[in-house]
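Left out: one protein chain. Kept in place: all the others.
Chain nomenclature is as follows: A, B, C, D and E, assigned in order of appearance, with residue numbering initiated at 1 for each chain independently.
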């Protein structure tokens, strides 16, 4: 599988976005367009997941959900240990950054689905449910690590101990807009009658791929814009943004293939769940819950490093690895 | 007909929007998205109405239009008398508020159409023409009542009499953006050749239901946000926001079934015309023509009380009432 | 071919937009919507052109491109000579204005395609490639004429000679957002597999005509808004805005029919390439490269005069002329 | 080169946008800046969903005298019940050719 | 009729919008204007693509005392690490009925 694999419109539009900014084109999206597109994509994927859920095997669904939670807790802890190795990155930033890797980038996940759709490869739909589940555990781990760090810092400084406002932070994590939208759309997709859903399909299914192209074009420009901050972010973090998806993706692949018994398609999707870093659900939670961390770090990593890496390298890589691993 | 009836995606998305705000989610639509969606919906419904109009029976069409005008004049007058009973609400606010009930909420009307479409119930299309017609009479009544009130107030205060600038106010009412868009799209739908219209259908018809879902999601959030103002608005007005649609809807039902001879589907639609309160066309007209009234009152009522009431209760209620009434 | 020809939804929506502003309706599009719509249209036309390009005859494609370049250079020079006749318009404004006429209005071109599609008339697709090519030569001519003018002025004033920053201006012209988007979408359309493209079609092809209607509605309003500036712009320029498309369109027609051997459909499209004036790609280049010119002039001409003239008169006119010319 | 001017800002409902623009025209004011804003106030929530619940903010640099004329016109409107929220600040204009002309 | 007030402007992340509104509520401030802005600063690029990289600007006309109360509350937040960018200017309020009431 060569270059051909990524010659699908969605990925090409992403590349076009990056290219436009690299040649310093003045191409620009109007305010609000990307927000609108990402609302659309979350609803569409939620409806799709819900409709599938209605036909899902309960046992495997529950098993998937449990593994999703494990993934969501495990990846950030590994990430944190890497970032804290030799005290490279301070505690607060390490906590905030790694939380992003425990969660998921819907854009990357959808690109992987587009990749499978266009290549005509079948895939299990449980990963869609896993994606929804994975939005929150990572946030909780991030807040927890930050709270611990905060305590340690305050003991060192012997200053007054500021209690972490757990209740409001957890509320924030669980009522995050994208979480509510995904779960809501999923429930609607599951309880609506198939006839009713069919009327929504031209909107949610048929134009989906085209809307994804538009979204990725914009994200390509945004990724390239973020790349300018590489210098400020430093080589350690940029390296982390490439190593972490490799680790997370490998764990995801093993979980999907060995523990959930998925085929190549489903395995690629879980690998991408593991590999990708959230840039919609987690950043707000960290802004709110870990104000001491610098948003520039985590946004640059998630959008400027890991996202383009996954779209351009991660998807074909884990696709080939999955074929090899599953045999 | 039980809960099932409202388990259609459009209504579920509305409920999701309300739910999101009730649990204080930070879900948010970007600036301009709802304005864009509502432009789309007006165009789509206009085109549909126009295409149908081309095949309409002239006699029944004219009869429908005349009854629409009657409804548009009658409901606000009834509403005004209710609000002025024992001087509960001052004249200016009473005039401005009731004007909204003589006009129509396109969102509610479209939800009723979605309800019928999904349930596979046939309906007459004359109500679409009636909807367009009903946008203006109510505005005129509102301005008239306010002008009378203004005169009375000025006589009491014995101050200088400010003449109501009728010409500019009527111009405003008749050139209101949504009125122009609806009538314009209707004319275009009527005079364009069927082959030409077919090229527009994927946009105006096929993705319609999905766009409506998105719109209702946003309106659900907006309705919930408005509910917070209940306290300021007071119990009288909130009660009015529930009683008025019951009255208006009943009148509409009788008109449709007894005077226009519509079936259950068409009767439901006219009932909803009577029951719903405008939040797009009338508020601007009142802001302009009755500046003395408080926009917070009429927006809270139309969007925060009557709209959710109609979507969640009114539609299934009048559907069942129509079945019962028609026999 | 009478009035019938322009009774297609796209043109009717344009007329509705003009009408709305003429009757001073408060109809308004939300911020960013027209920018979003025009991004969509550029992508859709680019993809279409690219897919066609993959099947194009190389010889004719190259010949078309060369004639496109000739057209792009020729029309602005003719325009400049007209405007400078008896020193009617100063050099800087003449240079900036005529550059717009060498380039193309995508909106007009798409309306012409809609016109052909709806009328069931076949057309060559080379004009789509020509459209992309024509975006830049005109900009270069405009900058060149302005640079010459600047030199002359400075010699007259004996002031310090400000060198024209050619490198940055050419960079600007070649990396202009709409140019990058069009060429990028074209390349993507050409290299993506037909199966992949098919998934994008519901978005890029099927809803296309409807989106175009929405866009033209907005542009109709904008055109009417610009017409108010007629007085400031003066009768010479307004006349120029009508004469120039007649000249450019005639040249385009001759090129298409006599030198490229196109049928009526393709000839109409090239005539429209010649007749139309850019309002997306060229104005930024002129703002940047010819700051001495008044944007009010060229925006009023391109949007308020030539665009409505072409949509309402030019398309049917050149259609009939093409039939007559080709015989 | 710079000069003293007043920066006047007017926040009003989208619906009244043209009404205010007509006042500008009446006073011969040809230059202004405007943009959409949200807000809350006596007239409730202006959340920007529809024209009726959107606000617009006008920003104008004017001479003190012109500003006072404009304030007077706006106040006539306010007395009729229209809610225009109007305030002004001292500003220094730095665009040279904007200092020469009045208005 | 006009009166002296302070115009305070607060630029913060979209994410913190509700946090700031709660402060308004706490201090009994019911009227304000807000709109979305982009920016760059110590916390990097805020390009307006997602909620997390969008800013909001609050604009309030307040009495000097009320403004100081608000600044104090905001500074408590800033000490916790939140990035609120806050500044104020002298303004003259021209809407008559807005001069009578405090807040």
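The criterion applied here is as follows: contacts are C-beta pairs under 8 Å (C-beta built on N, C-alpha and C of every residue); 3 or more make two chains touch, one makes a residue touch a chain.
Here the structure is a predicted model, which means the values were calculated and not measured.
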Statement: Only these shown chains touch the missing one, namely A, C, D, E
Omitted-chain contact residue, chosen from D:8, D:23, D:45 or D:61: D:61
- request: Over the whole complex, note the residues of chain D touching the chain we left out.
  value: 2, 5, 7, 30-35, 59, 61, 89-98
Task: Since one chain isn't shown, list which residues of chain A touch it in the complete complex.
output: 26, 28, 31
Field: Contact footprint on chain E, counting only the chain that is left out
entry: 8, 11, 35-42, 55, 57, 71, 74-75, 78, 84-90
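Everything below uses one rule, namely that only the chains that are shown with their structure count from here on.
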Neighbouring chains common to chain C and chain D, by label: B
- line: Relative to chain E, largest Cα-centroid distance belongs to chain C
Message: For chain A versus chain B, which are copies of one sequence, does the interface use mostly the same residue numbers on each side, meaning over half shared, or is it different?
response: different
- prompt: Using each chain's Cα centroid, which is most distant from the centroid of chain D?
  reply: A
Message: What's the distance between the Cα centroids of chain C and chain E, rounded to whole Å?
response: 45
- prompt: Can you give the whole-Å distance between the Cα centres of chain B and chain D?
  reply: 33
Statement: Multi-chain touching residues of chain C, meaning two or more other chains, are 26, 28, 31-33, 202, 206-207
Statement: Multi-chain contacts in chain D, i.e. residues touching at least two other chains, fall at 15, 36, 42, 51
- prompt: Who touches whom among the chains?
  reply: A-B, A-C, A-E, B-C, B-D, B-E, C-D, D-E
